[in-house]
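Omission of a single protein chain aside, the complex is shown with its protein chains in their original locations.
We call the chains A and B, going by the order they appear; numbering starts again at 1 in every chain.
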Amino acid sequence: MYSDKVIDHFTNPRNVGVIIDADGVGEKVSASCGDRMKVFLKVVDGVIEDLKFQTYGCGAAIASSSMMSELVIGKTLDEALALTNDAVAEALDGLPDPKLHCSNLAADALHDAIKNYKEEGA
Amino acid sequence: MSFGGKEVKRIYMDNNATTAVRSEVLEAMLPFYKEQFGNPSSIHWAGQAVSGAVDSARGQVAQLINCQPEEIIFTSCGSEGNALAIKGSAEFLRSKGNHIITTAVEHPAVLNSCKYLEKQGFEVTVLAVDSEGMIDLAELEAAICEQTILISAMWGNNETGTLFPVAEIGAIARKHKVRFHTDAVQAVGRVPVDVQAAGVDMLTISGHKFGAPKGVGALYVRKGMGLTPLFHGGHQERNRRAGTHNVPGIVGLGVACELAITDLAEQDGRIRALRDRLEQGILSRIPEVQVNGHRLQRLPNTLNISFAYIEGEAILLFLDMKGVAASSGSACMSDSFGQSHVIGAMGVDPMMANSNIRFGLGLDNTEEDVDFILEILPEIIQKLRDMSPFYSERAAS
Partner (left out) sequence: MSFGGKEVKRIYMDNNATTAVRSEVLEAMLPFYKEQFGNPSSIHWAGQAVSGAVDSARGQVAQLINCQPEEIIFTSCGSEGNALAIKGSAEFLRSKGNHIITTAVEHPAVLNSCKYLEKQGFEVTVLAVDSEGMIDLAELEAAICEQTILISAMWGNNETGTLFPVAEIGAIARKHKVRFHTDAVQAVGRVPVDVQAAGVDMLTISGHKFGAPKGVGALYVRKGMGLTPLFHGGHQERNRRAGTHNVPGIVGLGVACELAITDLAEQDGRIRALRDRLEQGILSRIPEVQVNGHRLQRLPNTLNISFAYIEGEAILLFLDMKGVAASSGSACMSDSFGQSHVIGAMGVDPMMANSNIRFGLGLDNTEEDVDFILEILPEIIQKLRDMSPFYSERAAS
């Protein structure tokens, strides 16, 4: 059902955790399933230097969170804002149709964290 | 099976979703594919060689549930049985009334048949359940009106194992002269099922839930109860279900029913003990868990248990990687979003509702299997809790 990549990221999720003094914190709750993700950002010179996440969700949600963290650490905020849920799903070698929505959780929580960072920074 | 090169032991604990076909069952079926392959409706040697086999199987099914052979209609699955019982009765009895009573925790095959009938102008009362998944008999009786033609209430719940008080429901139905159907797909082969003692008028059986193959089931219909068929055509099953008989499947169902008669003791004894060991073991090893369903009135093989702060599918995946097959309520992938309607109807706290895992034990399970799960589960739960925002927030608070 799930690709090897999904299973890998689900079993050994990268960057799980909390950043106590995060520069930006974002959150998303899925309307369709109630699953929830929290993202913590450390930003230096407009670049995401560190990111941690917590996810309450299914296998696809956890793997998407992990993959998202790998995709954006070291990227600029603008690059991170351009990250779509499709890109996350693609990087995982795809998700089963009924699980596509789970990748939204990661992209949306990330974008929320960046928005909050920018608002607080401003 | 291997994950990352490591061989893992396979433990199947999803017997409420489906079971392996039993050796005795398969052996009995095999001659009916290539050698005795005739159509039992044919009058020649090829047909006559198998028509006796269909008759015997009918007798075996009838004996398990204590009815007459001619009260058994062979079907292709539990969903067909439920659709035939509910839609077939509703259509047949339409001139008598248009009201149907069912419960909030029925299988979708029942609930969606009722929803279909609502669109056809029937009225459906869906009885609520309490936190243990039990209906209120007074509420049931109060729901019966002049127009009531059918009560459909399951024998054993597929998600929680909760057993309805079928005999009491039967008595109420009889008192008010309302037809009573019960979906006994999970009960048959696991607990004693006697249609006379329970006062049941129609009862659904699905073979693959107790060692017969997929693709065969049966519907008991009390003598004299009319039914509009779903399949029209040939005269099979006394004009109530057209279609060439699935002879090997029917033979297999018969044998599974015969085996079930003697296996009931093992279900009530060894399987129940294993289930209780699993339940007690989890409760003693893992904090903040909750057993769903009725503690006493429950299928002996079923444990439905929730783990706070985490999500069920993730638990299942980790279990799967360790070779353990369990499920979260329904076997349906598409049902895995959001919360189970059964757990929802019981008013379970959403934090608990999304993490319910169903262990459905079977004849093949051993104490070792249970102990292996007890060994690996605490770590899995902790790993997922460590990832969950709810858990750290709770710990922090």
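We take it that a residue touches a chain if its C-beta (ideal position, glycine included) is under 8 Å from a C-beta of that chain, and two chains touch if they have at least 3 such contacts.
None of the values given here were measured: they were computed from a predicted structure.
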item	value
For chain B, the residues touching the chain missing from this view	1, 10, 12, 14, 17-21, 23, 26, 33-35, 37-39, 41-47, 76-80, 82-83, 107-113, 115-116, 206, 208, 213-216, 228, 230-236, 242-249, 313, 316-317, 319-320, 323-327, 330-336
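Note that in this section only the chains that are shown with their structure count from here on.
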item	value
Where chain A and chain B are represented by their mean Cα positions, the distance between them in whole Å	39
